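Shown here: the complex without one of its protein chains, the others still in place.
To keep things simple, chains are lettered A and B as they appear, and every chain counts its residues starting from 1.
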Amino acid sequence: MLEPKTTPAQAPASTKRGPRVIRRGGREHTVLLGIGAVLAVLVILWGGQLDPFNQGQLTRVAIFAIAIVGLNIATGYIGLLSVGHSAFFGLGAYTTGVLVVKYEWDPLMTIPAALVVCLVVGLLVGLPALRIRGLYLAMVTLAFGVAFPEIVAHFDDLTGGAEGMTIRRQQLRPPEWSGFTLGERSQWVYWLCVVVLLIVMWIAHNMVRGRYGMAMIAVRENEIAAASSGINIAVMKVTAFGVSGAVTGVAGSLFAMYIGSLFAEGSFTLLAGITLLIGLVIGGEATRSGPLVGALAVVFVPYYAAELGQGQVAAVLFAVVLIFVIFVAPAGIVGGIAKAVRKVVVVTPRIPRKPEGTQQS
Amino acid sequence: MLEISDLVMRFGGVTALDRVGFTVADNEICGLIGPNGAGKTSLFNCITRIYRPEEGAVRFNGTDLLSLRRHQIVRHGIVRTFQNLALFPTLSVLDNTVVGAHSTSTPHLVPSLLGWPTTRAARRRVEADAWELLERLELTDLAFHPAAGLPFGTLKRVELARALISRPSLLLLDEPAGGLTHSEVNELGQLILGLRDDYGFSALLVEHHMGLVMGISDHVVAMDFGRTIADGSPAEVQRDPAVAEAYLGRTA
């Protein structure tokens, strides 16, 4: 264990002497977290007063970040590669679409509905995962992703089929209590997505930092040892897939509210599923902020690529960035940054001490 | 008390276990020896439900182990270590140990997601427990280091810590001395005996290092070609001609 070095406040820690050590929960750590929180709040507030177009971009970032957090649970943490997660995204979107258009639900109420629907479907899709190894599971999810638009087209009286479904703006009006008018719809959607993103990231943080997350990583890294330690592999895999689908489904639900018109062949195809996966890998699998970075890539790479050529350039660019990341920084951008930061500063957890007066467990 | 009787296990044409049977008493250290391919690891894998034997029974304190699923074994007080180590590389030494307590203190999904106080309190308790074990095994310096990249001997101790945190009644040790230097093996022997005295468990030890086996075992079983060829005290087994033949006959 390295001793904390006392370095002058202005000079950076010399790498020859090793990284500076900070205790989690200590004063320096709290200060750093505080700065981070303030920055995040500033960014969010700044986004809140942007013009509709740019605000819409940030809204899309939030939506895709939620979707990728979902994917991260199944693919990053438990290690079940899911190529067709776009199907959950689409399922959530269509759940909202159908409930709002056909049954005149309040859009906000459709979010829990989408969550439940996708949770159930995720559990079902997760069942084959019990018997099928990584490569083959990827094939199943691939087929699922390709089949989804076809299934949507099939139930065309419900979903509008291949022509798509449009949700009228009136139906998506902001609720009374939000203080937004119909004209400020994009603001409402922005804040809604940001809040949901924060909630989802907080939940993911809890899961990952806790022993449940540790158990998931254990399952991914060594199933036999995990089972010997008492972890029920089957239940954990299926549950993880269900939760993963549910979170991505929530993102889909928000997407429907944001975009107002659903077109399966456009947004919920296999390419969309692969894009989510690429976003996850670029951002950093099994990291807490990787999905956000991935979402930034997913939204802004096509946007800036459009200036270079026709729409398809984005895909080429993605492929190039992906391959670059896999070769140079397999832990993704966030993983790479974390590694670099660790050369300068290392946060060590508190030493566990037995609470006074308690029995041994 | 572990009772193995008439265990039969086949892989295609090969009979790995041919009516194997013996007993491990409470608090006893039992050594399992035999040339490579004798079926020792297959036996372990049957007990821990990685393999399913064709015939026979394995009972622990009256419970039929063969009716249990893999993750239920540890709940009945049986843990194992692995010959080639089976740790979780990206988790820290402390976290690897904590995972071992999964069965005694199971984290549940929904409370975990919400960061419920009871979940966090449970975690603190388990971590404190783990820390005590790490202190006992002299691993505290590396507690927050990821398991990947640590020396082999150290990782063997981490596996022990992970095994012990669930306060097991039976420890299955698969070649714990493999890859250790001579002095490390001596330390290991003393460590196992000390842990047994402190925490109270029986152990079934698969091992090639005769010094270790004969040194710490109360009871030794020898296997060859999937059969038990000797079963008794270390001295008795060492003198048994069948055992000598199994070993010396091989080196010809």
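As a convention for this text, contacts are C-beta pairs under 8 Å (C-beta built on N, C-alpha and C of every residue); 3 or more make two chains touch, one makes a residue touch a chain.
Simple rule for what comes next: contacts and distances are computed from a predicted model.
Colleague: When one chain of this assembly is omitted, its UniProt record names it as which of these: "Transcriptional regulator", "Heme exporter protein C", "Branched-chain amino acid ABC transporter permease" or "YdbS-like PH domain-containing protein"?
Modeller: For the chain missing from the view, the UniProt record says "Branched-chain amino acid ABC transporter permease".
Colleague: With the full complex in mind, choose from A:Val281, A:Ile333 or A:Val347 the residue touching the hidden chain.
Modeller: Of all options in A:Val281, A:Ile333 or A:Val347, contact with the hidden chain holds for A:Val281.
Colleague: From the list A:Leu50, A:Leu108, A:Leu123 or A:Met139, pick the residue that touches the absent chain.
Modeller: In the full complex, the listed residue that touches the missing chain is A:Met139.
Colleague: Among A:Ile22, A:Ala314 or A:Val347, exactly one should touch the missing chain; which is it?
Modeller: A:Ala314
Colleague: In the complete complex, the non-displayed chain touches which residues of chain A?
Modeller: 79, 81, 83, 128, 131-132, 134-136, 138-140, 142-144, 146-147, 150-151, 153-154, 156, 224, 270-271, 274-275, 277-278, 281, 309-320, 322-323, 326-327, 330
Basically, only the chains that are shown with their structure count from here on.
Colleague: Inside the complex, what are the residues of chain B that reach chain A?
Modeller: Touch list, chain B to chain A: 48, 50, 69-75, 79-80, 82, 86-91, 94-95, 98-100, 102-109, 112-115, 119-120, 122-132, 141, 143-144, 162, 166.
Colleague: Under the stated contact criterion, what part of chain A meets chain B in this complex?
Modeller: Contact set of chain A toward chain B: 1, 202-203, 206-207, 210-215, 217-218, 221-222, 224-233, 239, 243, 348-349, 351-355, 358, 360-361.
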